[in-house]
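Just one protein chain is left out here, and the rest sit where they should.
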Amino acid sequence: MSEYGAGIWLFGQFVDRYASDAYGPPVTTVQAIEKAATVPGLKWLDINYPFNSPDETVADVKAALERTGLRAIAITPHIYMRQFAKGSFTNPDAKVRQAAVDLCKTGIGIADELDAFYLKFWPGQDGYDYPFQADHARIWDLQLDGVRQVVESAPERQFAIEYKLKEPRNHMAFSTAARTLLGIEEIGAPNLGIVLDMGHSLFAKETPADELQLVHRRGRLVSVEVNDNLREWDDDMVVGSVHPVETLEFLWALRQIGWERPVLLDQFPFREDPVGAATLSIKAIEGMERMLDRIDAGKLKDAQERQDALAAQAIVLREMVGADA
Amino acid sequence: MSEYGAGIWLFGQFVDRYASDAYGPPVTTVQAIEKAATVPGLKWLDINYPFNSPDETVADVKAALERTGLRAIAITPHIYMRQFAKGSFTNPDAKVRQAAVDLCKTGIGIADELDAFYLKFWPGQDGYDYPFQADHARIWDLQLDGVRQVVESAPERQFAIEYKLKEPRNHMAFSTAARTLLGIEEIGAPNLGIVLDMGHSLFAKETPADELQLVHRRGRLVSVEVNDNLREWDDDMVVGSVHPVETLEFLWALRQIGWERPVLLDQFPFREDPVGAATLSIKAIEGMERMLDRIDAGKLKDAQERQDALAAQAIVLREMVGADA
Amino acid sequence: MSEYGAGIWLFGQFVDRYASDAYGPPVTTVQAIEKAATVPGLKWLDINYPFNSPDETVADVKAALERTGLRAIAITPHIYMRQFAKGSFTNPDAKVRQAAVDLCKTGIGIADELDAFYLKFWPGQDGYDYPFQADHARIWDLQLDGVRQVVESAPERQFAIEYKLKEPRNHMAFSTAARTLLGIEEIGAPNLGIVLDMGHSLFAKETPADELQLVHRRGRLVSVEVNDNLREWDDDMVVGSVHPVETLEFLWALRQIGWERPVLLDQFPFREDPVGAATLSIKAIEGMERMLDRIDAGKLKDAQERQDALAAQAIVLREMVGADA
Partner (left out) sequence: MSEYGAGIWLFGQFVDRYASDAYGPPVTTVQAIEKAATVPGLKWLDINYPFNSPDETVADVKAALERTGLRAIAITPHIYMRQFAKGSFTNPDAKVRQAAVDLCKTGIGIADELDAFYLKFWPGQDGYDYPFQADHARIWDLQLDGVRQVVESAPERQFAIEYKLKEPRNHMAFSTAARTLLGIEEIGAPNLGIVLDMGHSLFAKETPADELQLVHRRGRLVSVEVNDNLREWDDDMVVGSVHPVETLEFLWALRQIGWERPVLLDQFPFREDPVGAATLSIKAIEGMERMLDRIDAGKLKDAQERQDALAAQAIVLREMVGADA
């Protein structure tokens, strides 16, 4: 059975371009940790740095983790705030690019102090918005150069890139699993891999279980995040709420590769109680794990060997909707 | 418990623009009826006219139906073949438009002879492909005029339009439930309604359960078809294979409006056994009906009254993936 | 030649869920008016109420308009802020629904004082996020009831609904032109119509020029907004930057219906200078208007009469990309 974690933003304050007064009051990092700790089964957090409140220190955060028994699995530097609106690693201004690299290097120190497994790059502002805006080769170079500078500065530290098709940029440079793999292999550092977010994968018109094997095959799978969406935007909904079949297939794929690290939640419950939203997601995953336990793996593999869609679907639909065998 | 039916094409020969030698051998209408009859629980057929083989007669088809115990629920005239490539009711050529009207009128006679409940319009060639190609007001006028001519010619006969966003045309005039309702109300005939195909609804970025209530509210729901897809094309897959949650919600919505007529399958199992594909779909629906029986309707309605996403999802995910209450 | 206007938010502060410290500093309503006034050719503003700064009064705004020579074409009440996160007119809490109605009624007074042509409803929080979350019939009832209360309270005042598929809600109740028309006709008030935002139309998989004629045909076209996007999200980009052909077709459609009111910009230039972004959009529209002047209308209509895609495209591509006749 997997352990569970979450991006700490799940327990924070949400804002968007319409409710510009935010969907709720501000939440400090320590408060978010305390909320997270009330979710049954949640053990790990991906923590943003800088922390939510300017006067929170690493010591505060460390103390909150120890107090609650949670652990940091990752540190995600805030390289997508106002300062980086026109890009972090790909910013046209060399000084801003340097600031992004510096912030990530500071993040490494935080990751060390909090004993986190990896530092996550989420370069959501790196890319372009308009046709003709970018010299695409140069964007790609800058993207790789920035990441390379950080990962080469700490060869013992694990790093991982979370890709997404778009948002906040209209086009992100690390858009899909395959593009990100190409970039990682071009960078050439052994300590750099991928965070595969299942929702981002659905959004990118990928099949998450398929990309999982591809990233694993290349030895670059560092972490996985789960959530759901309507396949056309990163809606960050409760796990299984829209695509339980593909989620089950993704969990099955995790078993196939022998995944033993935590499974993380990446949700934005704008209008829901975060603790309830995370709790329901974990229950959904656990229910699906039990379904996988019940499924006759030999029979499923046999159907897949024959690429027999109906036989495979019959196995799944029997479990999921009680379709009579 | 609903009765089940299917579009007869599910049991026919499939072709597409790549496998132009077709995915299998030709199938006559009588052969398709005989295949359909082997699907447990299947009772109704939506039958295309002209029949698949030029030498098949209404008597042949009637005899096959009687022999197998199946019944015609609908007749769907073939107004989307080569003759109607540039449109049936919206064809720029008045003679072709007349041919479409005439074929539909012939179809009415077939529907009478086979005692079908409704004649279905599937004007898949009516619309446009390119920007600037069409005078949209004129397309709309032609679309309504053609349908009006047919439905007014047989005031005792029930008619229904099946809408879809696109395919084969890049843009169809009857693209969504709401547009089709507007057209129907402009036509003004009481004997004209809608066939709501759940897959077309997903494809059109609608919520099928929502459109169901809208069409029902206007008194225009004639029939429903179910299948599944990846939300971006009319993939016509096995029921529940991708969107079991939305399918369950659609079946729930059918209960809310007191639906007692058959539920029809609209599938294109290009590479699968049609009988197996239809059988699995019916089993999936029946499984979902049992899930709905188990769901505490009062609790669900209470959650919906509060628009409580998590409470509603908890009820559904408990049934669907065994998420612990 | 049209007059031009813009949503005042184009000149305001942008924020999203990532750059939660905003893409720039706060901008008061008066400051936004002053910025807008520097855009050559811009004459009209759609103004949000409450104003951006809590201490700005109607008198302040009126004075700024007079000082700059700009005029208010519309007032758009802020019914999508934190208070209305779970819905304005469709909020499950009757008190919040009442607050939405009250705010709109206050907005009517503002519209009167600023001599605006219409009050705009933008109920972006009205709808639902998850399958099974909503009793769709009840959402629809609440949506219509709230709008009805406002429009019936001021029979002399013009009102208009701006529809969109999603965002901030995952599903909005007024999602498409046709659904909104059905709602408006069910409400039954003569003083209620539609703001057709071309970008929302592209996003909803509509053809904007087609929906324009449909809304006009029903006598419900109150205003139009233009912008561009990648067809899968409301990216609110510069006019013509992605879909110049469909934009040209939309402007052509406006000519066909004899449109004489302003054309409004609805853009979110997160990373660009708002004045530059608005200026370029107006220049693009003016360029396209000159293209339409050069196009042989008789020839185009003749091509459309024949639904001749190539003939129509030849006319357009000659103008747009210099495709040789």
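Quick notes
Lettered A, B and C in written order, each chain numbered from 1.
Here, a contact is a pair of C-beta atoms (placed from the backbone, for glycine too) under 8 Å apart; a residue touches a chain by one contact, two chains touch by 3 or more.
What you see is a predicted model; the values in this text were computed from it and never measured.
Taking the full assembly into account, the omitted chain touches A, B, C. Per the touch definition above, the residue from A:Glu3, A:Asp145, A:Asp210 or A:Asp273 contacting the chain not shown is A:Asp210.
Residues touching the missing chain, restricted to chain A, are 86-87, 90, 92, 128-140, 165, 171, 175-176, 178-179, 181-182, 204-207, 209-210, 212-214, 217-218, 245-246, 248-249, 252-253, 256, 300-301, 303-309, 312-313, 315-316 (touch as defined at the top).
Interface with the hidden chain, as seen from chain C, comprises residues 205, 230-232, 238, 240-246, 248, 271-273, 276-277, 280, 283-284, 286-288, 290-291, 309-310, 313-314, 317-318, 320-324. Within the complete assembly, residues 13-24, 80-82, 84-86, 124-125, 129-131, 166-168, 170, 230, 232-233, 235, 237-238, 241-242, 268, 270-271 of chain B touch the chain that is not shown.
The rule is simple: only the chains that are shown with their structure count from here on.
Of all chain pairs in this entry, the one linked by the most C-beta contacts is B-C.
As for how the two copies chain A and chain B face one another, over half of their interface residue numbers coincide.
Note: the chain lying farthest from chain A is B, by mean C-alpha position. Here the spacing of chain B and chain C, counted between their Cα centres, is 34 Å. Centroid to centroid, with C-alpha atoms defining each point, chain A and chain B lie 39 Å apart.
Shared contact sites, meaning residues of chain C that touch two or more other chains, fall at 86, 129-131.
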